[in-house]
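Here the complex is missing one protein chain, while the rest keep their positions.
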Amino acid sequence: MDKKVAIVGIGYSGFGSTTPDLSYREMIFEAATKCYQDAGGIHPQSIDSFVASSEDFMEGISIADEYVPDQLGAVLKPVHSITGDSLQGLASAMMQIKTGQQSIVAASAFSKVSNLSNHDGLVTYATDPFYIRPFNENPYFIAGLEMNRYLHETGTTREQCAKVVTKNRSNALNNPSALYGARIELEDVTEAPVLSYPLGIYDMSGHLDGSIVVLLASEERARELTDKPIWIKGIGWATDTPNLDSRIDGMGSAVYARLAAQKAYRMAGINNPFNEIDFAEIDDTFSYKELQHLEALNLCGPGEAGKLLELGCFAPDGDFPVNVSGGSLGGGYLHEANGLQRLMETVLQLRGEAGKRQLHDVETGLAFAWRGIPTATGAAVILSTRP
Amino acid sequence: MAIMERNSRNIDNRYWNPGFKAFPVKNVYTAGAAGQRFFEEIKNNSKILGSRCEKCELTYVPARIYCERCFNRLEEKNWIDVGTEGTIYSYTLLFQTQNGEPRENPAVMVAVRIADGLLIHRLGEFSAADLEIDKPVKAKFKPKEKRKGCIEDIDYFKPIK
Amino acid sequence: MEDKIKVAGGTGLSAQDISSGKIFLTEDSLDCTYAWDTGVAVNRYLEELKKGKIIATRCRKCKRIMLPPRLFCELCFIPCPDWQYVQDSGIVNTYSICYVHWDASRIGKDEKPHLPAVIEIDGAAPGMGIMHILGEVEPQEIKIGMRVKAVWKPEAERSGSITDIKYFKPC
Partner (left out) sequence: MRKVAIVGAGMTKFVRRALETPKELSYEAAKITLDSCGLTLEDVECIAHGTAPDAFDGLHQNGEYMVDGCGGWNKPTMRVYVGGGTGIHAVVHGWHHVASGLFDTCLVVCEEKMSSALPHAQAFFLTIFDSITERPLEPNLLWIFALEMNRYMERYGYTKEDMALVAVKNKLNGLKHPASQFTEEVTVEDVVNSEMMAYPVSRLDVSPVSDGAAALLLVSERVARRLTDKPVWIEGVGWSLDTAYWATRDLYYPRYTDTAARMAYEMAGIREPDKEIHIAEPYDPFGYKALHHMEGLQLSPRGKTVQLLHDGHFDIDGNLPMCPSGGLLGVGNPIAAAGTMKVCELFWQLRGEADGRQVPGNPRLGVAQSWGDLMQVSSVVVTGI
């Protein structure tokens, strides 16, 4: 049970709104090569098992896990796919090490969303065929309903949500791999066309292509592979009801985030997350989600996130920096790889490799990802420089 | 570098478009054991049914055959008529079409709270002042002969004046 | 014994239940098309097919000549930048005579069966096959181990696709 697991390597490729220079296989090969190099140049023959996170329709392939092994160097190895956020894939990899059957496991995810003509159509296809789809409406109305309810329940304002956008897009300017960095004013967000009131078009993150591969190892192997292991102190994932019609507790708050975080905090022995964690990379697929997630993750009380944001608490130089990388709003939304993108920034910060946006004196970070509408699944992981 | 060559000229950048739908197939969905009964009642009797879990003290709308919280089977005796009125739990004005085209007149979608369920539907016959959380609304059904056993047998919800 | 009860649910519907209209149904299909980036290796493969040639890549370590070409060797896990043409002939590794279309509909009375095969291409590493179809051959004459050669579309009709090879025929 107390077998410790560390992240010993991480690599990425792509990170463009389109990526025509490489196929998805070539892109993943590149990310894997970088990851293995980062872990001291390990050859995949020495890796025990592999996990990918993907969804068939994102790739336009049925049973997309068929195409996982080659570009990871995983031919005839234990390989499986999780249809979940890549932090759930990370949890699967971690559990494998904790069983004792494996010592080194790779987790990967990618997005080639630019290859889809109509991602909205895909989101519609994730909704209930009898109760939601017949309306033939843009599926983001679900985000509109959620946001409106969240604002109603907490008294958070539309402007506070817009402030998340200006913060994250501005943070992204210090991150060379973030695509949507911009210096904009609050009004640019609030006066932009509305998608689904109160949600404006800039309250949504833009699409991103890219691939991320991470390598996990048991304590013993981690020490051999790297002198900068980043330890997984706690992990948790949870699902609220998938039925919109029974989200009487969850439409305005992120129940999944609360449950996932509780589990992760308990595992990490954290009682007061705001004080015991130094910074966080938190899902901001939509502007209001960052605030809602902050509250659900118990980093502040219900309805407090917006006010703390205005006080600068979550700025890079604030008490509790959130999405220093730019998040999804500033960096682009990597779909199934969303969680690994949040994780990557957390790892870089903890290693002190975050360049211009490096935070000082950080040793514990939180990464949290959500699977987007219409789902109610989220995963949280707590990383630390100390085992 | 991991990759020795990349497509570096636009003219080389190529994508494969199969020229037909990637999934040239469709699906047919049943309403299910619960849905069959739920929609029969809407279609034939203009009634909205919920199913009550006594243990969780929760009434699901639309009705289902099980309680998702405790897994109790919700039998015939648990199915109840919950009326056709509810309140707006949340609403939104949708300014884009399904395919992301902008549109002048927004669609208004509401989550209507009936018992412990949230029926997702359209709002109709309303004025701007009606757009408020907790406002009472009621279902407006289609004429009986036009009903097919689907959620659109309810035309929309409208404010109760 | 209560633990004998192990099966529940699974209410079977007959075709008649469906056609009678008593069962509520809804239909839908995914509203999304895909345009996949071909990337470097497959892009070159398609370009060469357009010219009537089959190109492979070679791994410098294990020396395999790999088809379809890839930028990396999945076994040695190193980049493979060496391109090499292979022949447009090969050996039938296995085959089938298929009487249904891709959508499971039966082929028509006058239609010939599909003849899919795995063909080990000459010049590629031993056992390196591609899936394609056979033509100009009576189904009963096909044998595993048979030599075949590509029949190309006329140059003007080629589009840079695996179907630029119409089929493989015995030679």
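By written order: A, B and C. Residues from 1 in each chain.
Throughout what follows, a residue touches a chain if its C-beta (ideal position, glycine included) is under 8 Å from a C-beta of that chain, and two chains touch if they have at least 3 such contacts.
Note that the structure is a prediction, hence the values are computed from the model and not measured.
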Visible chains that the absent chain touches, using the contact criterion stated earlier: A, B, C
Which residue of C:Pro81, C:Gly129 or C:Pro170 touches the chain not shown here: C:Gly129
Omitted-chain contact residue, chosen from A:Leu259, A:Ile277 or A:Leu329: A:Leu259
Residues in chain B touching the chain absent from view: 16, 18, 22-36, 65-66, 68-71, 73
In chain C, positions touching the absent partner: 3-15, 17-18, 23, 27-28, 30, 34, 36, 38, 42, 45-46, 66-68, 74, 93-105, 114, 116-118, 127-133, 139, 144, 161-163
Sites on chain A contacted by the missing partner chain, in the whole complex: 1, 3, 55-57, 60-63, 65-70, 74-84, 88, 91-92, 94-96, 98-101, 122-123, 125-126, 128-129, 236-243, 255, 259-260, 263, 267, 371, 374-377
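Here is the rule we use: only the chains that are shown with their structure count from here on.
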Gap in Å, rounded to a whole number, between the CA centres of chain C and chain B: 40
Chain A and chain B, separation of their C-alpha mean positions in angstrom: 28
Mean-CA-position distance for chain C and chain A (Å): 36
In chain A, residues with contacts to at least two other chains: 20-22, 26, 29, 33, 57, 60, 115, 118, 121, 124, 129-130, 134
Two or more partner chains touched - positions in chain C: 24, 26, 28, 30-40, 42, 71-72
Touch list for chain B against partner chain C, complex: 2-7, 12-18, 21-31, 33, 35-36, 39-40, 98-99, 148-150
Residue ranges of chain C in contact with chain B within the complex: 11, 13, 23-40, 42-43, 46, 71-72, 79-81, 103, 160
Chain A - residues contacting chain C, complex: 19-27, 29, 33, 36, 43-45, 57, 60, 69-71, 73, 75, 112, 114-119, 121-122, 124-125, 129-130, 133-134
